[in-house]
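Heads up, one of the protein chains got dropped from this complex, but the rest are sitting where they should.
Letters A, B and C mark the chains in the order given here, with residues in each chain numbered from 1 onward.
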Amino acid sequence: MTDLIEAPTTGELVELLRRMVLIRMFEEKAARLRSKGLVPGFLHPYIGQEAVAVGVAAALGPDDVLMSTHRGHGHLLGRGADPARMYAELFARSEGYNHGKGGSLHMIAPELGFLGANGIVGGGIPLATGAGLQLKRRGLGQVSVSYFGDGAANEGTFHESLNLASLFDLPVLYVVENNLYGEFTRINEHMRIADIADRAASYGMAGVSVDGNDVLAVREAAAVAVARARAGEGPTLLEAKTYRHRGHYEGDMCTYRPAGELEQWLEVDPIDLFTAALLGDGVLDEDGVAALRAEVDAQLDKAAEWAAEQPHPDPSEATTDVYVDTCGGEALR
Amino acid sequence: MTDLIEAPTTGELVELLRRMVLIRMFEEKAARLRSKGLVPGFLHPYIGQEAVAVGVAAALGPDDVLMSTHRGHGHLLGRGADPARMYAELFARSEGYNHGKGGSLHMIAPELGFLGANGIVGGGIPLATGAGLQLKRRGLGQVSVSYFGDGAANEGTFHESLNLASLFDLPVLYVVENNLYGEFTRINEHMRIADIADRAASYGMAGVSVDGNDVLAVREAAAVAVARARAGEGPTLLEAKTYRHRGHYEGDMCTYRPAGELEQWLEVDPIDLFTAALLGDGVLDEDGVAALRAEVDAQLDKAAEWAAEQPHPDPSEATTDVYVDTCGGEALR
Amino acid sequence: MTRYSYATAIREALREEMELDPEVFLLGEDIGKTNGSFGVTQGLYAQFGPERVWDTPISEAAIAGAAVGAALVGGRPVAEIMFGDFATLAMDQIVNQGAKIRYMTGGAMSAPVVVRMVTGAKGATAAQHSQSLESWFVHAPGVKVYAPSNARDAKGLMKTAIRDPDPVMFFEHKGLYETKVAAEFADSFDVEPIPAGVGRVLREGTDVTIVSYLKTVYFALEAAEQLAAEGISCEVFDPRTLVPFDRAGMGRSLARTGRLVVAHEAPLRGGFGAEIAAIAAQDFFGSLVAPIQRVGAKNTPIPYAPELENDVVPGTADIVAAVRAALA
Partner (left out) sequence: MTRYSYATAIREALREEMELDPEVFLLGEDIGKTNGSFGVTQGLYAQFGPERVWDTPISEAAIAGAAVGAALVGGRPVAEIMFGDFATLAMDQIVNQGAKIRYMTGGAMSAPVVVRMVTGAKGATAAQHSQSLESWFVHAPGVKVYAPSNARDAKGLMKTAIRDPDPVMFFEHKGLYETKVAAEFADSFDVEPIPAGVGRVLREGTDVTIVSYLKTVYFALEAAEQLAAEGISCEVFDPRTLVPFDRAGMGRSLARTGRLVVAHEAPLRGGFGAEIAAIAAQDFFGSLVAPIQRVGAKNTPIPYAPELENDVVPGTADIVAAVRAALA
């Protein structure tokens, strides 16, 4: 199986680290910018889960499509989205990805096949499934990725979508990021099973659990699933076991966590682990790591600066983009 | 396990047969009455599945509750509902169980804890789950039964409900009647697995498959599940493998069935099998069987006659029973 | 002269659009191999095969959501909700996803789906198989709402709906499926796409305007006919699409008549008739010389017994009474 996917080159390894660092620093900065009042809406930080988005993205091709969640910044950046346009969207500016109409919960990057974050838990799963159906109809071997969380795996849409996808051998990769919590509820208080991948059996679908803090393991597992999907062998449910370091949203004090849990997970911080591995293998040295972090930091500073200079949308834009036209204006009043 | 449930007495065995025959003949007669124009709505005949409703009902106590489906006549009769009031409801008369407002799809028998058929596939599953939650709160050891079909097992409500029930150890018995079809679609064209009971694993719930044409096997499996539920050990997904002999609805020509399939299932007709067993064990002789059938036939003739004499609802009843009162009449216009 | 039924008209529109555009495909429960619960899609699976006509599991949220998702990447799906009542299971995918995608993405993406809503009471199918839910979608910015009353409009509007770059809720009254297209249109069945937002005066009159759509249009026409015998002249206006709604067309009619009756099968309270009445009471108040009369189903679920269903669902007599009230 593993020879389905080539080992990453040195450059690719460094790029994996860079993307994880980019996500981490993007989120940290976003939180700071929000506390300065630049972000009017909520943030659901992805910090701690970076290996999932980056590992999965590394297994995809340029023509694949992705559908994300409320915790979508990492998925966007993993796919290569522009942090400047992302900040602009968080700041609700016209140059944001959604021209200020969407915000964090609805962010897109259509040129990357990134079809959207989603404010409805489980809401993106049928959409990714339908995209997979259309990609199958098209027959070019494209794959649709559906990201969602452990909590979302209890929504009816999860069930209906996976069943449908399996029935039709749709080229969909369902990535459930099991970060142990749905909001403030721990997984053992919202389901009675430990491995969400086991739910794949209900649909006669392949199900795999992987260490979600190991970017290479995620990349490999995703690549296997993507290859199956491209080959017409149907969807896979890939569970990535991970943890969110911050609260459910920025500002959540996490009073619901058992003592010591965060600390345990910090020991297996995906970025630390991978950095250590790259240092150990001599792919990077300490200076290289520092330089990479400094580069990312500078990039994000520039991105945020640019974003903060972008204009606010004009109130007249409030009524555009509802329908493709106004059907003669008055008629849609 | 099996000693959880006492072996049926001779009288009980005969009663099991009587109920199955009652269902069969009730449905056959209902179809004839419909073709005479007495039934304004649709019928979804239960013929072929009698062992399920009768076996499950035999495992319940008087304080348990049941929630059914569009194919609910068997469940009602299995629970001991009055065929006369059922016919009256099918005929849309005021003396029907729902006073003519519900018809086949919504039929109830509240004094038996029979909380209703349901026109929405999968619609009753959350309701039965909620009833189970309330029964657990009450703490008197009552059990809630949720009947549904193989097709309904693909609705989101199935998933959400079973997960919730398992999480809270609710006293619910989920009976999935796998009759191989959801409308005109064979199970292999609507899901990729053979045993729906396997889906229980997704919820950390007990799951059991049983021969749904063997009334004693159903009774026993249900009794085990009911005992677990009463003991606070949580819900069970009980799959009864069976077959509907008639169409999805009365009038369906079943063009979608593979040749020979019906014939195979007729060989294992639940009533024939059980009759043969009772004859073989000497519980009944041929005369006894004939007498039982004649009694049921006479009972149903009387029931249908009575029903046909009942008055049609008065049009003024159209606007009652929407709210408990009219909040001052005008206000609810 | 051949007449086409409303069901045939919808089928032919689907067929013609499927022939024109390979991205048009259908999905729904039992619509393919077994030809659809009401036969609307009959023969399309045989003609186009499983890549164009998908028989799905019983999973309405996934059906609607898969349609929206496919539309996001270039598909032009037409999803059937076998009984519109089951759209209650798909509201998030329709309203929170499909309807809002264009807006939430600042116009970058859109979901051109058609959702076929099989609607209305048709004889003792009771509370969960008889509803008319169009007014929910009127109140869901981002979707359009089409509601043809006859075969010709059904065909023309279905073609428009499929080509519409926005999501369309397409309401089909199941009590109309067997209705033949009105004779006046029957010379040819080639129907061009009919633009949304353009109503039609089905009968001209001078005393009262009756605005109605879907099956209730026929009761309005019957009422007009009955009242004509007494010298009361009713104009019957069918907006054909509810979103967009032909305000100007209604306004022209009200300028002539000064009196308005609105009539639909959905329950009165919160029905689309309220919106029509509100538009008239704001924009055309100056034309109105009498209270606006609304006709709709009683504010109850639909009962099983035919006597009760008849009482709940409005018919000709209710419209006649409303016209008289408007003239009182």
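Convention: a residue touches a chain if its C-beta (ideal position, glycine included) is under 8 Å from a C-beta of that chain, and two chains touch if they have at least 3 such contacts.
Predicted model only: the values in this text are computed from it and were never measured.
In the full assembly, the chain not pictured is in contact with A, B, C, by the touch criterion defined above. Touch with the chain omitted from the figure is made, among B:S161, B:S209 or B:T275, by B:S161.
Among C:Q42, C:S233 or C:N299, only C:N299 touches the chain that is left out of the view. Touch with the chain that is not drawn comes from one residue among B:L22, B:A51, B:L90 or B:I120, which is B:I120. Of the candidate positions C:M82, C:A127 or C:L221, contact with the hidden chain is made by C:A127. Remark: the residues of subunit A touching the chain excluded from display are 40-42, 92-93, 98, 100-103, 105-106, 118-123, 151-152, 154-156, 182-185, 189-191, 255-256, 312-315, 317-319, 322, 332-333. Touching the omitted chain from subunit B are residues 65, 67, 96-102, 106, 108, 110, 115-116, 118-120, 123, 125-135, 137-138, 144, 156-157, 160-161, 163-164, 167-168, 320-324, 327-328, 330-333. The chain not displayed touches subunit C at residues 61, 85-89, 91-92, 95-96, 99-100, 103-104, 126-128, 135-136, 138-139, 141-142, 243, 266-267, 269-275, 277-278, 280-283, 285-286, 288, 290-294, 299-301, 303.
Note that in this section only the chains that are shown with their structure count from here on.
Most remote from subunit A, judged by the distance between CA-atom centroids, is B.
Separating the CA-averaged centres of subunit B and subunit C is a span of 36 Å. Mean C-alpha position of subunit A lies 40 Å from that of subunit C. Subunit A and subunit B have Cα centroids separated by 45 Å.
In subunit A, the residues touching two or more other chains are 156-157, 160, 163, 167.
Multi-chain contact residues of subunit C, defined as those touching 2 or more other chains: 57, 59, 61-62.
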